[in-house]
Structure formats: structure tokens, C-alpha cells
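Here you go, one structure.
Every protein chain of the complex appears in place save one, which is left out.
Chain naming follows the written order as A and B, and within any one chain the residues start at number 1.
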Amino acid sequence: MGNKTLRNYVICGLILLSLAFFPLFANNFIIRFGTDILMFAIMASAWNIIGGYTGYASFGNVVFFGIGAYITAVLMEKAGLNFAFAFIAAGMGSAIFAVIIGLPVLRLRGHYFAIATLGVAEAMKALVQNLDITEGNSGIYLPMLDLSVKGQYYFFFYVMLGTLVATLVVTYLVLNAKFGYSLIAIREDEDSANAIGINATYAKTLAFALSGLFTGLAGSVYAYQQAFIKPGPVFTVGSTLKMIVMAVFGGIGSLFGPLLGAVSIEVISEILSNYFLVAHTLFFGALVILSIVFIPKGITDILTQKKIGLVYFLQNIRKNRI
Amino acid sequence: MVILKGKNITKRFAGLVAVDQVDFELEQGEILGLIGPNGAGKTTLVNVISGTYPPTEGEVFFKGDKIARLKAYQIGRLGISRTFQIVKPFPGMTVKENASVGAMFGAQGKERSAKEAIKEAEKILGFVGLGDQMDILADKLNIASRKRLEIAKAIAMGPDVMLLDEVMAGLNFTEIDRAIDLIKKIRDSGITILIIEHVMRAIKRVCDRIFVLHHGQKIADGSTEEVLNDKQVIKAYLGRRYKALVA
Partner (left out) sequence: MVLQIVINGLLKGGLYALMAIGMSLIWGVMDIINIAHGSFIMLGAFTTYWLFTLLGIDPVLSLIASIGILFILGYIVQKYLINLIIRASAFITLVLTFGIEIFVNNLAQVFWSADVRMVQIPYGATNFSIGNFVTIPIMRLIAFLLVIVISIILFFVLNRTNLGRSIRATSQDLDAARLVGVDVAKTYAVTFGLGVGAAGAAGTLWSILFPITPMMGGILTLKSFVVVIIGGLGSMLGPLIGGLILGVTEALGTNWLGATYENLIGFTILVLVLIIRPKGIMGGAD
């Protein structure tokens, strides 16, 4: 193992350890904040698999979050199953849904794929609002976790953390295997990828399934944590847009980019809402605009290129302007 | 032994007949040229063989098996690889990564791990003369190197048959000569080649036999010498007054 790889593993290990001990030094509010960041990091990283690496920018990934949340809610509340079982079922269910919807929808490219996934998410929201088993628009209550208050905060933090680690580890393994190469090849030139022997249909669908799996798991934990879910919040297009912004801001097509993006965006949002009670979303919108114009490749690009400053910003604009 | 055979291949696109009842045979170990004026249907024929789309009528036989209705990636894995007229490297990947993808998913891809494929790619890049550019991003190469990379990807797939689509276009004379040497080297390594070309200098020096398409139909088929002196071929390419294509 080369020095650089060893160094990378050590850094990852240290970060993981500090994350693991983080709750011990923080109050409940901070732990909850951290849990939310982890949740968005999972969603952004999962989005990155289909959007960043494969090049199929899904605009409906929130549908997996919602499906995961509702599978969990229905199984725990109506079938009386425990969380572990519901959690796994939520992941599997989301992945299966990804395959079913992916087969027709992944045949579309670019904008059409994006809008199709958006349509699926909105249709699913509307469907859940009208079904009896999901209690329509009234929402479902979930059984409460039987732990102390502090214990509950710890529990959800660690489950989210574990899910994030699983997401990143799987993504890492995938990237270094042939499968990862096939995804990037598909993104770069799908026709060429087909000609070179890659079964693009299989690869894309598997990528979409992985994306759905982890997003569904995040939804599952969220549902249990909230103890009450309604269709609107768990199927909102705003979540998809948020995870995309995080992935882009952090740097799509890189392993830790989405995590970085999630942390930055959430922290910035929190600071903004403390200073500007009324207009913080406004500044968030401005932030999105500015960062997409000046740093479209994300923070990771700044870190790897070790550049920043006026020249760098202008270079980006020159490359992308009309 | 005939390794690749097309029988009565016809391809229609909504009213336009691009390829019209074409028969051809490719003998193992030879270099067969495919020439014809622009729009004759050459690339369409190659697209049919490589599985980009199926023929409207007709059949393609590879080592005796019917392959006309297989998908592009399946044909690639069976042992037929191709280059594209407008080269299609994977722009965000390095030269080495580009060639590795070929080695990962081609005919022997199944038995190789990612690492082994990368090693195989390094060998092949040396073979085509890109050994010193392995870590450069593919979209930063000049046109001659890009063509080499395109060929390297096709070789990396471990094919029995390679379809080269106008690899000489845009090259200067020196580059053409080097490309000719490379093509001969490829054939000597055991790969049978079908080459579409406009550059007559290359066709003369590299092909054993040639067949000619014009308006989708085959108008000549024989040894290089015969075909390049054939009256119909001359008429199709350069008009009746031109005496001979052979310089």
C-alpha cells in the first residue's frame, strides 16, 4: 500500500473517530443538527452515484426518501414490526422501486430524464396523499423509540452515521471496480460505452438502485426520528434540489464532495438564519446563484487544484459563458 | 476461413435505402478495404455489423453465428470492435483509463479484474505508441494521438475482428505512414481488419482485397489491383474522364 493511500485511510479513520465521539461533547440541539447534516450527506452522496458519476441528473430522488419513510411508517405502525426490519425493508423497497421505474425512465436522456424523475416523485406524492394505507394527507404516527431523550438523540445520530459510512464505503468500492468505470464511461459518452462492451442499461439501472437504496434508508431513519410523517415534507422537490445543490457545491463526481457540500450548506444556512431571521432563505438563494456562477465545479475542485481567487472565478466564467 | 460474413444486408431509414442488399466476406487474417464515395453507406454498414442498429433485412455471421440482432455491447464482447469516424474518447478520463475500459469490457473482460485490465491497457498503449502519454486527459490530445487512442481502445477489447472507420482522416503524410505500420502490426498480432478509407495512399498499401459501395450497393469486389482499376469504381469516385486511381 503506497504512502498516499495509507495517509488517506488514516485521515478517513480519524475523521470517522471524531464523528463517532462527537455526540459526547455536544448538547441535544447540536446532535440533532449533526444528524440532519448526516442525513443530507447521505442523500447528496446517493444522488452523486446516479447524477455525478453516471451523468443522469435525477430530479426526483426525494421519491426514494419518501418511499423509505412511508415503508417504515406503515410497517412499524400498521404491521407492528420493529425498526431494524422496517429499515431494511425501506432500503430494499426503494431499490426495487428504482429498478422498476428506472427501466423505462433511464432510456431518456438529459432534460427528459430529469423531468421524468420529477414527475415520478410528484405523482408518488399525490398517490400517497390519496391512499388509505398511508392515511392520505393526515399523516402517520410511528411508535416512539423506547429510550431516554439523550439516548434517542444518540441512537439516531449513530444510525445516520452508520448509513452514511455504508453509503460512502459502497461508493468507494464501486468506483474502483469495473462497475465504477462503466458508470463514468456512460457519463462521458454512452454510445461509445455501448460499443466498448458495457451493458449500459444494466449499469445505469444498478446505479439508480444504489442511489435509491441509500436515499430510502435515510428516509427510514428520518421517519422513525420524527415519529410522525406527512406526504408533503417527505416528497418535496425542495429536498431533491437541496441534495443536488449540496452535491454540486461540494463537487460532483468526487467521493467526499457531497459530504463537504452538505456540511457547508447546512452550516451556512444555520448561520444565515441566526443573523437574518426573516431573509435567510433569500441569502441562501443568492449563495446558490453565486456559487454556481463562480465555482461550478464545487469546493473539491478548489481543494484539489489549490487555486482560488479572481483569476479562478473568471476562468470558470470564461469557460461557461455564451 | 471466413470469420465475418454479411448476406443481403439492407438498411432503410424512413424512405432512404442506405445499404442495399450487400454481401461481403472477410477472411481470417486479411485486411479488407471498404471504399466508396461519401454517402455510399459504408459507415451504416459498419454500424449494422457492430450492432448500433439492426439491419432492415439480411444477416451477419460471425464465426458462423448469427449476430445481426444482438446489441452493440454483446457484439463487442463477442470479439468485434470498432473505431468511430469522429473519434469518441472518454473526455474526462486519462488515456490509460480510456484504454482500460476497453480491456475491462471487451472479449476477455469477464476474466479480468480492474487492476489486470489496467495492466493490459498499459501494454497496448505501448504497442500503439502512446506509452508516454498515459496519464494525460484524453481531450487534451492532438488528433493523431486521439486516433491512436481510439485504436488502442478497440485493441484492448481483445477482438478477433476490428472495424476501422476512416482512421486516416485528418492525418498528414507522416502520420498516415505510421498509421499504416500500426495497422499492419495489428494484423500481424492476429486481428482481422475491415477498414473504411478515403485515403488512397493507405488503401493501396494496406489492403489485401477491397469492396466498393456506391449508393448503398456493392459495385466491385476483388483484389486491390483489380478494384482500383475497375471502370465502374473510377466512374463512381472521380467521374468518367479520370484514367486511373492508381497514382
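In this text, a residue touches a chain if its C-beta (ideal position, glycine included) is under 8 Å from a C-beta of that chain, and two chains touch if they have at least 3 such contacts.
Note that the structure is predicted; figures quoted are calculated from it, not measured.
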| item | value |
| --- | --- |
| Interface partners of the hidden chain - shown chains only, full complex considered | A |
| Touch with the omitted chain, as defined above, among A:N130, A:S148 or A:N176 | A:N130 |
| Residue among A:A89, A:I140 or A:V248 touching the omitted chain | A:V248 |
| Contact with the hidden chain (one of A:I49, A:V120 or A:A223) | A:V120 |
| Chain not shown: contacting residue from A:I30, A:I133, A:L147 or A:A279 | A:A279 |
| Subunit A residues touching the omitted chain (full complex) | 51, 57, 59, 104-105, 108, 110-112, 114-116, 118-120, 122-123, 125-127, 129-130, 136-137, 237, 241, 244-245, 248, 278-279, 281-282, 284-289, 292-293, 296, 317, 319-322 |
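By our rule, only the chains that are shown with their structure count from here on.
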| item | value |
| --- | --- |
| Interchain centroid distance [CA atoms averaged], subunit A/subunit B, Å | 43 |
| Subunit B-facing residues of subunit A, complex | 176-178, 181-182, 184-185, 187-189, 191-200 |
| Contact footprint of subunit A on subunit B as seen in their complex | 50, 52, 71-73, 76-77, 81-82, 84, 88-93, 97, 100-102, 104-107, 109, 113-114, 117, 153, 157 |
